[in-house]
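What follows is a structure written as structure tokens; I'll ask about it next.
Incomplete set of chains, arranged as in the complex.
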Amino acid sequence: MIVVMKPNATETEIQNVIRKAESLGARTHPIYGQHRTVVALVGDLTRISRETFNAMDGVKETVRIQEPYKLTSRSTRPDDTIIELPGSDVRIGGNEVIVMAGPCSVESREQILETAHAVKEAGAKVLRGGAFKPRTSPYSFQGLGLKGLEYLAEAREQTGLPIITEVMTVEAVPMVAEYADILQIGARNMQNYGLLQAVGKVKRPVMLKRGISGTIEELLMCAEYIVSSGNNNVLLCERGIRTYETATRNTFDLNAVPVLKQATHLPVVADPSHGTGYRELVPAMARAAVAAGADALIIEVHPDPDNAMSDGRQSLDLNEFARLMDQLRRVAVAIDRTLGQPSNNGVVTPADLTAVA
Amino acid sequence: MIVVMKPNATETEIQNVIRKAESLGARTHPIYGQHRTVVALVGDLTRISRETFNAMDGVKETVRIQEPYKLTSRSTRPDDTIIELPGSDVRIGGNEVIVMAGPCSVESREQILETAHAVKEAGAKVLRGGAFKPRTSPYSFQGLGLKGLEYLAEAREQTGLPIITEVMTVEAVPMVAEYADILQIGARNMQNYGLLQAVGKVKRPVMLKRGISGTIEELLMCAEYIVSSGNNNVLLCERGIRTYETATRNTFDLNAVPVLKQATHLPVVADPSHGTGYRELVPAMARAAVAAGADALIIEVHPDPDNAMSDGRQSLDLNEFARLMDQLRRVAVAIDRTLGQPSNNGVVTPADLTAVA
């Protein structure tokens, strides 16, 4: 850490900074410049906060040299974390790019079963679906709750696909963890620290979505909350940030993929559906996400987007999804990775869906 | 609501939109333009979501004409809501500009008592102090918890100042509500809907802070969650938004004050401490907030900012606060409002603090 003194800082103020730093266990190197003095702090600074110095008389600012996250940092653990989902052969973070797909909300037994079979046949490896929905308006559909979890479990039983679903409150963690193979923390809850600590104590992988105004560093600090609570299996998900641009619903910040791959050993997921907000932009940005190096994609798919109860505008239908999977597979090969094969010709036919009935 | 069709929308697609809208209870007015058709929806659209139409074939976009919030809207209730704090003569939302002041965190009994007496003498009417602290790093000080609440209660007993403090989780709502006169929902929890509904069922006023990337409309929708759960006494607090500018810690969006005063009947609070993040900017922006029409201010004050455990960089010391109050009082008078008188000459002396010992 570098403590930058104001141009007119007194020698007493400088000495106060040095004394304070040393009292906290740091070694100090004051450097007297032409106009300004800076004090460099060296040693284990883990428990030393910049705030301590920022507030002192004569201090202009502090500059952090080391990143503030530790357990999630690639310098702590150079090798990629690979997350295995028990009861399946799904491994996230390895050479295979994993596609998770399904509807925004679980709306009915038929809807989730039909979707599960279709996305499986197209090559998806994980089924997504929301049972508890955070909604901007208190007057909107808020999800089927427990019923939705039960339908997801039935879809898993029929297809073998592990399931990912959101948990919104500390109280709901045990119930959701009983059903889900991956717990999702939504963007609005990225900094809900109580919830992060709760899922940190559960034996389930957690996918943490970046808040719409979260920096990449904050995302890693939030992952640090989960990992430091005892759960190493965290996936980080880019899903669009809020900027001034309104041509897309959010600004899908794909740069986060290579930035995160360098900063951390945790697997990185891209969500082009929420990222862009428009169905017609999803294929281009999904291809781009694979090309940029994402370890997994999460894509909204609905049998009848026009009548979806939420997010229909950004959902692909079953055939659009199957066609997209064909494209993604080719891009994955172009960068020497693999991506799930379809179990049939990749296009859904009525016969494929008999298991639903 | 206006449903805008794509230039090449078919007559069937237009009729589908009309049929859907009418099935939901709306009257429709299709308008056939030179290049495009739009369908205007009229009637009670409260339960009709834009998503329903956005996802339909042939639809380019929808445009909402009415604001999506109702109970919090000034068109629903033209008169200002005035929030009275029982056991005191404090009324927020009336002619008097109320100043709430105190430290970021309650750190010790002495610290909160000394601050409480000092801010009261300078004219503050409510005491702030955090017992539960949301922190970016899991390794930072997280607040004194229940002990902090007890110290706040003791400070209220000694000074008569009502207290405002943050509640971060649903589980903590009953405990915090037992101690606090106003419950604060922090910026990170603006869209923690479970928490909003929980404080909506409690008989205590709630101050809802705008998230750092929350729009003013979203802030009102979140207030709508609280009010529609049964609690009408909501204060809305502007505390800085996240932009590209780094000269300030956040961009204190003072425009929110006149915008909110027009949009809603709820009182508006300004927080120049978090808004700017720098102690030296607080006086100018606090004066500006009064001039812009804020009903209340919340300001961080600490007896020894250099040694504060959090937010010292943006905290005023006791004398700086007393001097600021003198300035604010003059600005309030200039716009025909009042602001709390000091109980002495406005500058804290050692004798003033004997009650602390």
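Labels A and B are assigned to the chains in the order they are written; within every chain, residues are numbered from 1.
To be clear about the criterion, a residue touches a chain if its C-beta (ideal position, glycine included) is under 8 Å from a C-beta of that chain, and two chains touch if they have at least 3 such contacts.
As the structure is a prediction and not an experimental result, all values here were calculated from the model.
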Q.
If 2 of the identical subunits are displayed, how many subunits does the entire complex have according to this structure file?
A. 4
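Convention: only the chains that are shown with their structure count from here on.
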Q: Compute the rotation angle for the C-alpha superposition of chain A onto chain B, expressed as a multiple of 5 degrees.
A: 180
Q. Whole-Å distance, chain A centre to chain B centre, using C-alpha means?
A. 28
Q. How about chain B: which of its residues touch chain A in the complex?
A. 46-47, 49, 51-52, 54-57, 68, 134-140, 168-171, 188-189, 191-194, 211-213, 218, 221, 224-225, 228-229, 242, 305-308, 310-313, 315
